[in-house]
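Note that one protein chain of the assembly has been removed; the remaining protein chains are unaltered in position.
Right after this comes chain A.
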Amino acid sequence: MKLLTHNVLSSKCLKGVSVGYPLRLNATDIKVVDVDYNSEFVSRMIPKINYSALYDAAQSIGHLNGLPDAVVDDFESNEDFLKAVHHVLLEVDIVSGDLECPESGRKFPITRGIPNMLVNENEVNEINGSNGYNN
């Protein structure tokens, strides 16, 4: 699981959880992979991601690799910055560990790179529903 995926996950649909973001990340196995760098893509992603959640997640697993703590003003043309974001977003891969709801403490295991975010029907708010399949 890449940190870009972590950035879009939320446990807000759980009963009694009001924000559910960002999920706490505990990594027991991390691999760093090479991913083709596309500056234009990274630049387009900056406004879409929650930068402080990305920064905190990278810091919590010891993979900041020089990422600054805030988006730089000239991010669209700052190659060093875009490369640092690219690395943290796409090249740091969580193989195993878990994600944890910051409010309820509910844990979601990550196994072979795939987070299991399936919850039981009785754990979620009615409005979001679930298909009722109990894992």
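Here are some notes:
The rule is short, and it goes like this: a contact is a pair of C-beta atoms (placed from the backbone, for glycine too) under 8 Å apart; a residue touches a chain by one contact, two chains touch by 3 or more; residues count from 1.
The criterion applied here is as follows: contacts and distances are computed from a predicted model.
Name of the non-displayed chain as stated in its UniProt record, restricted to "Eukaryotic translation initiation factor 3 subunit L", "Methyltransferase HEMK2", "non-specific serine/threonine protein kinase" or "2-oxoisovalerate dehydrogenase subunit alpha": "Methyltransferase HEMK2". Of the candidate positions A:I30, A:V72 or A:V124, contact with the hidden chain is made by A:V124. The chain omitted from view is touched by exactly one of A:T5, A:N78 or A:S104, namely A:T5. Considering the complete assembly, chain A touches the hidden chain via residues 1-2, 4-5, 8-13, 21, 35-38, 40-41, 44-45, 48, 50, 90, 108, 112-119, 124, 128-134.
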